[in-house]
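Report on the structure given below.
Note that one protein chain of the assembly has been removed; the remaining protein chains are unaltered in position.
Up next is subunit A:
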Amino acid sequence: MNARDTILDTVRRNQPAAVELPVVPMFDADLPALWPQFIAGLERMGGKFVEPAPSADLNALLATLFPQAAVICSATPEVSGNRPLSAVSEPKQLDDVDVGVLRAAFAVAETGSLFLSEIELGVNAIAYLSQHLICLLDPADVIGNLHHAYARPEFRSARYAVLMTGPSATADIEGVLIHGAQGVRSLTVVVAPRLPN
C-alpha cells in the first residue's frame, strides 16, 4: 500500500465520533464605524496614512513623501512611476525598487488589513522587494471584519492573495519592534477614490 492509502486508512480507523460542523456567524451586529476603525488598525500595526486634497496630483504627492526615491514602480494607473511593471520578466528584477505603488482591492476595518492579489500586484514580489510601499485605497472599499473578508469571491479566484497589515516587522531580538525585517520598511495608505470606469 502506498503512503497516501496507509495514512488515509489509519486516519479512518482512528477518527473519533463525528462532531457536527457549526455555522459561523458574521459577528457584525456591533461593528464600529468602518473608516476610523480601519485607520486605527492600520496605525496600530505600523502603517501610515495620508489623505491628500481631492484635487491633489498623486505623482507630486509621491515626490514629497519619498524625495530620495530613484526607482518607482507602479502597478496602478493613477501613478506612472519610472519602472514599467510590464518590462519585468523575473521577480528579482524588482530588487532595486525604492517605492512600489499599488491599489488595494478592498480593506478590512477590524484588523487594518489591505487585500492584494496577483491582479493588484502584477508581479507578487513588488509587495516585498520594494523598500517602501504606497497603497491607494478608496474609502468605499472598506469592509467590516474578517468574516466578511473571507466571504469575498476574490479568495476563491486569486492564485495568490495576501491580507497585508502594516510593513514587514520583527521583534525577534529582545522584543524590540523593528520595521523592515525582510520585506518593506514602510507602508503608507493614501486615500484615493477609484477612477471612474
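Everything that follows uses one rule, which is that a contact is a pair of C-beta atoms (placed from the backbone, for glycine too) under 8 Å apart; a residue touches a chain by one contact, two chains touch by 3 or more; residues count from 1.
In the analysis below, contacts and distances are computed from a predicted model.
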The complex lacks one chain in this depiction; which UniProt name from "STAS domain-containing protein", "Manganese transport system membrane protein MntC", "Iron transporter FeoA" or "Lactate utilization protein" does that chain carry? "Lactate utilization protein"
Please give every residue of subunit A in contact with the chain that is not shown. 2-4, 6-8, 10-22, 24-25, 27, 30, 41, 44-46, 91-92, 95, 110-113, 118, 124-125, 127-129, 145-147, 149-151, 155-156, 158-176, 178, 180-184
